[in-house]
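Here is subunit A:
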Amino acid sequence: MKTHVTTSINDETVEFLCEPQQTLLHVLRNELGLTGTKEGCGSGDCGACSVTVNDRLVCSCLVLAVEADGAKIGTIEGVANSDKLHVIQEKYLEHAALQCGICTPGLIVSTKALLEENPNPTEAEARYFLAGNLCRCTGYDKIIKAVMDSAESLRQGA
Partner candidate 1 sequence: MSEAKQFKYIGQRTIRPDGFDKVTGRANYGADLALPGMIWGKILRSPHAHAVITKLDTSKAEAHPDVLAIARFEDFPTVNAAAFAEGRQDSGLVDLASNILANKKVLYHGHALVALAARTEAAAAQALQLIDVEYEVLPPVMSIDAAISDDAAVLHEDMFTQGLAETPSIASNIASRMELKKGDVDAGFAQADVIVEREFSTPTVHQGYIEPHATTVRFDENGTSTIWCPTQGHFDVRASTARLLGMELGQLKVTASEIGGGFGGKTTVYLEPVAMILSRKAGRPVKMVMTREEVFRASGPASASQSRIKIGAKNDGTLVAMQASLYYEAGAFKGSPMGPGCMTVFTPYDVENMWVEGFDVVVNKAKVAAYRAPGAPQAEFAAEMVMNELAEQLAIDPIDFRLQNAAKEGTQTLYGPKLKAVGLVECLQAAKTSQQYQTALAEGEGRGVAAGFWFNIGGQSSVIINMNPDGTGTILEGSPDIGGSRASMQMMAAEELGIPLDRLSPIVTDTEHVAYNQTTGGSRTTFATGMAVVEACQDIVAQLKARAAAMWNVTSEQVEWQEGSAINLAGEDKMTLAEVCAVAEKTGGQISGRGNINARGAGPSFAVHLCDVQVDRDTGKTDVVRYTAIQDAGKAIHPGYVEGQYQGGAAQGIGWALNEEYVYDENGVMENAGFLDYRIPLASDLPSIDTIIVEVPNSFHPYGVRGVGETGIVPPLAAVGSAVSNAIGLPITDLPCSPPRVLKLLQEADQ
Partner candidate 2 sequence: MATLILNGEFEKLAGCTTILITSVTYRGFIQEIVNQVPGLEADRLMEMALAIDGEIIHEPLLVTIPENSELHFVLKISGG
């Protein structure tokens, strides 16, 4: 018997039906067509599925879809303002902080969460906060540079 869920995704009200065992990741991707959030491992180890639930950064593969009921979900699709990129997205592009791009949505959601919690992180703080987002292409160097540059821009009111 499916459950009817009413939730808010990127500030829009969304309703869906789901089985009790379906994850939020699965529903986002396969039922709602929001494929920006990626599945890398299904076990909460890689961070490619990072979203926010009530402003808390989580792995959506570890959240049951039914838990979204009455909650506020934030996905990569909600980071830009229509076609206007968020500063973080611009900095990732400027610093060539992505190569294949599969980890990028998760990293951008995590970066946003980091900078909302800590607008002035040290490099070590940034690296440890983002340790839950695996990247295999870049070695993280340019990602961290993009994060630090984003932090500075945001502090200056960008």
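Following the convention adopted for this analysis, contacts are C-beta pairs under 8 Å (C-beta built on N, C-alpha and C of every residue); 3 or more make two chains touch, one makes a residue touch a chain; residues count from 1.
How these were chosen: all candidates are chains of the complex that A comes from, given by their letters.
In this text the structure is predicted, and so the values were computed from the model without any measurement.
Asks: Which numbered candidate, 1 or 2, lies in contact with subunit A within the complex?
Replies: So the candidate in touch with subunit A would be 1.
Asks: For the complex, which residues does subunit A have touching candidate 1?
Replies: For subunit A paired with candidate 1, touching residues are 19, 29-30, 33-43, 45-46, 48, 75-77, 79-80, 85, 89, 92-96, 98-105, 108, 124, 126-128, 130-144.
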